[in-house]
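What you see is the complex with one protein chain gone and the rest in place.
Should a chain be cited, it is by its letter among A and B, assigned in written order, with residues numbered from 1 in that chain.
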Amino acid sequence: MEYQLIAVSYEDSLATITMNNVKRRNALSLAHMQELISAFREVGESQARGVMLAANGAVFCSGHDLSEMVDQDLNFMERLLETCTTLMNTIQEIPQPVLARVHGIATAAGCQLVATCDLAVASHNASFATPGIKIGWFCTTPMVALSRNIGRKRALEMLLTGDPIDARTAADWGLINRVVAPEQLHAEAQNLLAAATSNSFNARCIGKQAYYTQIDMPQPQAYQYAQGVMASASQIPDANEGMHAFLEKRQPNFDQHGE
Amino acid sequence: MEYQLIAVSYEDSLATITMNNVKRRNALSLAHMQELISAFREVGESQARGVMLAANGAVFCSGHDLSEMVDQDLNFMERLLETCTTLMNTIQEIPQPVLARVHGIATAAGCQLVATCDLAVASHNASFATPGIKIGWFCTTPMVALSRNIGRKRALEMLLTGDPIDARTAADWGLINRVVAPEQLHAEAQNLLAAATSNSFNARCIGKQAYYTQIDMPQPQAYQYAQGVMASASQIPDANEGMHAFLEKRQPNFDQHGE
Partner (left out) sequence: MEYQLIAVSYEDSLATITMNNVKRRNALSLAHMQELISAFREVGESQARGVMLAANGAVFCSGHDLSEMVDQDLNFMERLLETCTTLMNTIQEIPQPVLARVHGIATAAGCQLVATCDLAVASHNASFATPGIKIGWFCTTPMVALSRNIGRKRALEMLLTGDPIDARTAADWGLINRVVAPEQLHAEAQNLLAAATSNSFNARCIGKQAYYTQIDMPQPQAYQYAQGVMASASQIPDANEGMHAFLEKRQPNFDQHGE
């Protein structure tokens, strides 16, 4: 697929998807979300070990594109939000870890993107908000991701006031993993993504999928499910190699995905 | 309704419900809870944009009134706890944000009140406890609210020891939004409630209801539900006005509830 609003690149087995609609502050228009869905699916089927979601311009992502939505009817809105949910689900469904590298503002569905990614690193200057209430609407779908990442009163404060929180607060509340100086942002994002993708590709795929499957289950059902996954995963070649390597005190030699 | 144990006032479109049974340390007797339920319902049907829950006297709320409960049979206890749950549900069911302004001690069902409110601000001198275990009982219904606001081990520590935590700890754990000096408590509570109620009334109603509906759902069901709510909410006049105002770079003029 030819991308107009984003760029996809690969380096050292890691993919980077860069939102590049700088003039529109990387607003999530229908076209932009469709490109992101395609890009995540492309990466999901690629040999890449992990994905960085980044952005060009002063703003990470300004949420839905109001210029496209104003005066639209219910059918359009349903289609738009269905597409947005597909984007969020795709990020969690692909086998690779997805890390958001956040600078500037991540707002509304842009904040939802950060909440949805597996990992996130932000620079000191980043801020996060769900300001739908300020335009007479409400960040109802971003709320689904946000309220599963941070505590109840903190989520309600963000949703009811619409006011931003800074990156340190976001790290303190668990919405992001790390906050660093702007000049260290890319290196730190790379380091964390490298650490999260340096071992067995196959084990990681099984693990990421199992994470999101068990997280919504009651504990007894989660254990039942997780036992089955973990027992099966012990039989893959990488687990066999890993156990042998550990016992022999040597580095494991994992099946390199796609090599 | 004529209130004996509480006071209800309105100022600048904000309601304040003040627990005023100082001699009984604002214990939640059956009569006190029935008054609070009536007051929250009254405010819920009023033009008020938000509600502050406050208290007179040295103690915010000392929980259930033991003098009323001692030697009572199972039927009375069931009725009492059913009423207590109705009070908690009412706080989350009314359309307006409810903010607890906490000074002094909030204990047992008083701690549950704070955990149940949408937002909470406390003074440095406030403390929070679930001490039912100390009287040979257990804060079983307060636990429902508490364990949905703070982490598992923290909730278990409070429930098993019955010991209080201070306001800084409560803020750190996410049980309250802010902790301030006693002389700033009222102003800070007003500021946060004003920030949480300064935009579209109708959008906020839809949002608060959606928050509590989706929070207990598995994520796929929550998205399905939230998409429908958000698409519908895009069609209300305030959302239309808000989008136009944003695009025209002017302040929105929302339908003022009841004006």
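As a convention for this text, a residue touches a chain if its C-beta (ideal position, glycine included) is under 8 Å from a C-beta of that chain, and two chains touch if they have at least 3 such contacts.
Not measured: the values here are computed from a predicted model.
Q: Which one, B:L159, B:L175 or B:C205, makes contact with the chain that was left out?
A: Only one listed residue reaches the unshown chain, and that is B:L159.
Q: Just name the one of B:Q4, B:Q72, B:Q235 or B:N253 that touches the chain not displayed here.
A: Here the residue in touch with the unshown chain is B:Q72.
Q: Consider the whole complex, including the chain that is not shown, and state which of B:A15, B:A39 or B:M88 touches that chain.
A: B:M88
Q: Go through chain B and note every residue touching the omitted chain.
A: 66-67, 69-74, 77-78, 80-82, 85, 88-89, 132-141, 143-144, 147-148, 150-157, 159-163, 173, 212, 215-217
Q: What is the set of chain A residues that contact the non-displayed chain in the whole complex?
A: 97, 118-120, 148-150, 174-177, 192, 195-197, 199-200, 202-204, 206-208, 210-211, 214-215, 218-220, 222-223, 226-247, 252, 254
Please note the rule applied: only the chains that are shown with their structure count from here on.
Q: Which whole number of Å gives the spacing of the CA centres of chain A and chain B?
A: Measuring from centre to centre gives 32 Å for this pair.
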